[in-house]
Every structure is written in structure tokens, then in C-alpha cells.
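Presenting chain A:
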Amino acid sequence: MQISTKFAIAAAIAAGLSSHSAMAQQTVTLMAYSGLFQERYTKAVVEPFMKANPGIKIEYFPMPNSAQMLGNLRAQKAAPQADVAIMDVSVSKAATDEKLLVKIDEKTSPNVADLFSAARIADVDGVAVTFDNLVMIYNSDIVKEAPTSWLDLADKKYAGKVAIPGMPDIQGLSLVLILEKARGGFNHLRSVDKGIAAMGEIAPNVQTWEPKPEVYPVIISGQAVIGAGWNARAQVNADSSNGKLKAVLPQEGSVFQINTINHVAGGPGKEATAKFIDYALSPEAQKAFTESMFYAPTNAKALISEAAIARTAVKSMDKVIPVDWIALAKVREPIMDQWRRKVIPLSR
Partner candidate 1 sequence: MTDRITAPAAGQAGEGFLSLKGLTKSYGGFAAVDNLDLEVPKGELVAFLGPSGCGKTTSLRMIAGLVPATSGRIVVGGQDLTEVPTHRRDMGLVFQSYALFPHMSVARNVAFGLEMRKVGKDEIAQRVKEAIALVHLSGKEEHRPSQLSGGQQQRVALARALVVRPSILLLDEPLSNLDAKLRDEMRNEIRDIQKRLGITAIFVTHDQVEALTMCDKVVVMNQGRLEQVGTPVDLYETPKTAFVAGFVGRSNRLKATARDGVAEFAGESFAAQAGLSGPVEIMVRPHRVVLSAAGADATAGDHRVSGIVARTIFAGDILQYDVDVAGQIVSVELATRGGETVLQPGAAVTLSWRRQDVFVYGTAA
Partner candidate 2 sequence: MSAAAAIAPPAPVSEARRSGLALVVLLIAPIALINALGFLVPVLNLARMSFYEVEPTGAMREVYTLATWLTVFKDTFYAELILNSITVSLGITLLTLVCSYPIALYLHRSSGTWRTILLVLVISPLLTSAVVRTYGWIAILSDSGLVNNALSAIGIAPLRLMFNKTGVVIGLTEILMPYMILALLAGFGRLDPRIEEAASTLGAPPFTIFRRIILPLTLPGIALGCLLCFVLAVSSFITPKLLGGGRVFLLATEIYDQAIVTLNWPLAATLSILVLVIFGGALVLYTRALRAIM
């Protein structure tokens, strides 16, 4: 009785204190991808951060793609509602050029010092928070022998069974870059003729250039049996399909896709925003998210389990073809033009 009374008083005081701290609580709005990314990122990064920082609340504002995030940032330029945006590096560049972001560096976030050099992109205010890479994916129920080369996609036995998210999606563009290198091209910023020609060999096999809703379920369902996709989602889908979907990193290699984390200029979150960004770049957050969704970490000090690291491109860095996405943006239009005129007509 006495004990419980004491406890009640203590609880009341605690409640009073916590309600006091709730008034001082800061909210940081995080704008990032919806769906699987939201689910995994919330569990691996957002929730642990909030636990460690009871005074800060993270609102996850889901968006289907980077372009819509940019659209939102443009629309709210005068009074931004978001504090942090996780989006593709080329969109981050556009946002930087439109002065929508605040520069992230060692001064605002100590963890930046530990990032891989590839994670710090010139003339972009944000820094890389995840690396992903293009992989070849296939339905292992139907394709018994694991393919080893991207050019296996041109094999006649896959006629009408190939699904590739085509240009303007960067997966299609990435494949062109990989094939250009495989065919002996040395500077994809100057010419991708060889890559386009190789794509033209694959094109007749292609069932769809717009696998919807994503390429993974299309291959799991057997509607298509082989194709290209991003590693992280392929790994998660491989698990959820009980191994029906398999992903391989073909011998010709791959390219990285970079998601950056960005500090929105003039957002309401203030110093809590910087705190969250620093956490997102920390070894522990990087480790947790890589082990949850198999994006390669951007922090060199992240100590990731062997099982998880084996499912990223980290151990095959020699196979990763360096791409300067910012420089590439300048030649994207002519590549798109070649795609339309030299690849699509061959796939009819």
C-alpha cells in the first residue's frame, strides 16, 4: 500500500516531467521512399534514434520517388515542411542548384569524416547515405542454371521473357553503361554506341520495359523470368519469395546507384535535424540498415555482419564501374535519343 502510493507519486512526477519535456520536444520531418524502404528504415534507423533521443520525434513522410520529393521541395520553398530528404544523387544535384538544401560536411555532421570518398559528391549539398547496385535477377524455378553474364539476357531461350526497367529509368541507363564497358568502351560520357548496340541484341527478347509495379514481382510471378533490378530490393524479395527470386552480380560488373541524405534549407527542425542526419551516417545506423535491407554502407567504419556484407557489392568493388552521375546527366538526353531510335524499335 505504502509502496504503491510512493510509486504513484513518483509516476505522477515523472508524468509531469515528461509532459514538460514533451512541450520541448522537437519534430524532424523525414521525406524518403515509401513502401519497403519506409518499413525497413523506420525499424533500423528511425526508431533506435528516437529511443536514444526522447526529445526528438521523427515524422516519416513517404514519397514514391525522388522527383516527387523535389516537386515538394520546390512547392514549399518559401516555407519548407520537410527537414531531411533521402533521394537519388542526381535529384539532389538539382535541388542543390536550386538552393533548396544546406551543405552537409564534417562541421555539421562529424560522421561525414568517416564516409567513403565516393559518398561525398562534388557540388552536391547532400552526402551518400546508401549505395545500391544493378544486379541480374531471375526466377530460379524456371532458370535452373545461374546466369553469369549480362549478355545472357540476349539468349534466344529467354525470348519474350526478359523484363528490364528501360530508360528514362536509370536502371536501363545503368545497363547501357555496363554493356558499353563490357564491349570495350572507355568513356561513356563521350559515347555509348557499343552499349546501345549490345542493348539492341537484348531488345528482341524483352517482354516489357516498364515492369509494374516493380520488376521483382513480375519475375517472381513467372510472367517474365529474367531481368535487371536493384540489389537491395532484389535481396529482400529473394527472402520474401523463399529464394524463388535470385540475384547475381554478372562478370561484366555493375554500377552504383547513390541515395543521398539532404538537409532542407529553412526546415523547421533546426539542430535536431543535424543530429538525425549525423545519426543516419553513423556506423551503427549504417550497419543496422545494411543488415536489414542490404544497401551497401557509405560509412567506412560500419562493422557489418559477414552474412549481410556478402549480399552487397562491398566485396566486389573491383567489379563496380565508376559513374559520375552528375556529369552523366549532361549526356542523358542524347543517350535517351539513341535508346528510343536504336533499342526500342528492335524490341517490337
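To be clear about the criterion, contacts are C-beta pairs under 8 Å (C-beta built on N, C-alpha and C of every residue); 3 or more make two chains touch, one makes a residue touch a chain; residues count from 1.
Regarding candidate selection, all candidates are chains of the complex that A comes from, given by their letters.
Note that the coordinates shown come from a computational prediction; the quantities given were computed from them, not determined experimentally.
One candidate among 1 or 2 touches chain A in this complex; it is 2, while the rest do not.
Interface residues of chain A facing candidate 2 in the complex, by the touch rule stated above, are 65, 67-68, 70, 74, 90-91, 93-98, 160, 166, 168-169, 206-210, 212, 222-223, 326, 329-333, 336-337, 340, 344, 347-348.
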